[in-house]
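Before any comments, here is the structure.
Heads up, one of the protein chains got dropped from this complex, but the rest are sitting where they should.
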Amino acid sequence: VNVERRPIVAVIGNNRASERVIAIAEELGTLIVEHGWRLVTGGLSGVMEAASRGAHGSRRYREGDVIGILPGGEASAANRWVDIAVPTSMGYARNVLVVSMSDAVVAVGGGAGTLTEMAMAWQLGKLVVGVEVEGWSGRLAGQAIDDNRPDRVLAARDAAHAVERLSLVLASAPA
Amino acid sequence: VNVERRPIVAVIGNNRASERVIAIAEELGTLIVEHGWRLVTGGLSGVMEAASRGAHGSRRYREGDVIGILPGGEASAANRWVDIAVPTSMGYARNVLVVSMSDAVVAVGGGAGTLTEMAMAWQLGKLVVGVEVEGWSGRLAGQAIDDNRPDRVLAARDAAHAVERLSLVLASAPA
Amino acid sequence: VNVERRPIVAVIGNNRASERVIAIAEELGTLIVEHGWRLVTGGLSGVMEAASRGAHGSRRYREGDVIGILPGGEASAANRWVDIAVPTSMGYARNVLVVSMSDAVVAVGGGAGTLTEMAMAWQLGKLVVGVEVEGWSGRLAGQAIDDNRPDRVLAARDAAHAVERLSLVLASAPA
Partner (left out) sequence: VNVERRPIVAVIGNNRASERVIAIAEELGTLIVEHGWRLVTGGLSGVMEAASRGAHGSRRYREGDVIGILPGGEASAANRWVDIAVPTSMGYARNVLVVSMSDAVVAVGGGAGTLTEMAMAWQLGKLVVGVEVEGWSGRLAGQAIDDNRPDRVLAARDAAHAVERLSLVLASAPA
């Protein structure tokens, strides 16, 4: 019986992104599964799809490791790498869910939607990591979003660094 | 790559239930996983816990098959058989999610909360099965909830019958 | 300063309804405003529009008395009698809001959507009145939805009777 559930890590970012950001997101997906964690994204394209595809690239990947929380009502809108599609019909309110179901959130790039999720994750007391690239993940990396928490958005140089920072907090499953 | 996602079946019912209802819920959990489907519940006790426990009893059970969508903000509120806990902080609005992420909904017994979910599942065009026991699953079994759909809530004598009815519609994975 | 807020009454029912049901809904809207209460509906057509139009027919009507909670993201979807349009972009989850913001709920006719709202209102401990006409308002009038509450869905013969039952519980403003 699983008294200890596997940690869930969200990777958040834009529907469209630069090659560099896409490559980081994909590596994040792989490394997250590599550590025995589950991945959740917003289930669509860009960063969300890259991370989900990356998860499948880990030798430790098992069906069920990749969750996609969709804004619309149809599971078919999920990218093909999503194992568990969650159509919410809740529009942007689905962003609250992505964050509230995660133990930690890693942002890569990102516009207003990603900023919304970083701010909510901060508010909900989640671990927040920002990869130092263009967009809101880079702008907030190393900063406090407000003074209700004593810590900061953890700055990460790249995917490996982001996951290293997560692994100081989240329990990794033995390989 | 999974172009075909595994179907998701919700088992809904009360937080507290009779021994008979609990036994049916547990068997439902086992049979759902037996068919290669994923199980989702509201993640708490009673029918939700029994179905989740039952899922673990199938020889085909794999970690990740049991999802619990919680009303509160803490994953720790989930019963111990839930693999993927989804704290929503959305209160009763979480019932919408249980239904909207499912391909089919099986009700066993149930009060106002279960009735809410059966009615929403009907509205969202999901397959709805009602086990013929006390409570709303029995009261609505074999009936149309309104005339916006040509079909009825499928009546099931027991867990095996409920799953048999589901299997006419949902693709089962080969064992 | 308003230490006492005006009660809010929801009128729920179908997007399309019989002439009889429409007439009852319209009279309900008038009488609700007549008692100094505010009206909330799902903001669309049928019963929702009739009740909203009825509200405008009361000599005590003031702009702001009619609220419409919409499933979509555009205020323009509200019927013309809605003073305060609340686009939610939350789809069916908006039904939770209609109920949770109300002190009492009056159902007139209704299919699966109305049934969802009656069941949620019961769960949330709201006063629930069912007008004795075709549809779920009539089917549940005078019945307990489950045994978590000691009372019943109050049965009302018509609009005047429904409002009379409400007025035993909700404070009416002096004319």
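The letters A, B and C name the chains in turn, as written, and every chain counts its residues from 1.
Quick note on the criterion: contacts are C-beta pairs under 8 Å (C-beta built on N, C-alpha and C of every residue); 3 or more make two chains touch, one makes a residue touch a chain.
This one's a predicted model, so the numbers in the text were calculated from it and none came from an experiment.
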Of C:Leu31, C:Ile67 or C:Ala159, the residue in touch with the unshown chain: C:Ile67
Omitted-chain contact residue, chosen from C:Gly29, C:Gly46 or C:Pro87: C:Pro87
Identified contact with the non-displayed chain, of C:Leu97, C:Met118, C:Leu140 or C:Val163: C:Leu97
Residues from subunit C at the interface with the omitted partner, ascending: 1-3, 5-6, 8, 38, 56, 62-65, 67, 73, 75, 78, 80-90, 96-97, 100-101, 124
Hidden partner interface residues of subunit B, rising order: 73, 89-93
Where the unshown chain meets subunit A, residue by residue: 91-93, 96, 100, 111-113, 115-116, 119-120, 122-124, 135-136, 145-148
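In the analysis below, only the chains that are shown with their structure count from here on.
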Same-residue or different-residue interface between subunit A and subunit C, half as cut-off: same
Subunit B and subunit C, separation of their C-alpha mean positions in angstrom: 30
Mean-CA-position distance for subunit C and subunit A (Å): 41
Shared-contact residues (touching 2 or more other chains) in subunit A: 73, 89-90
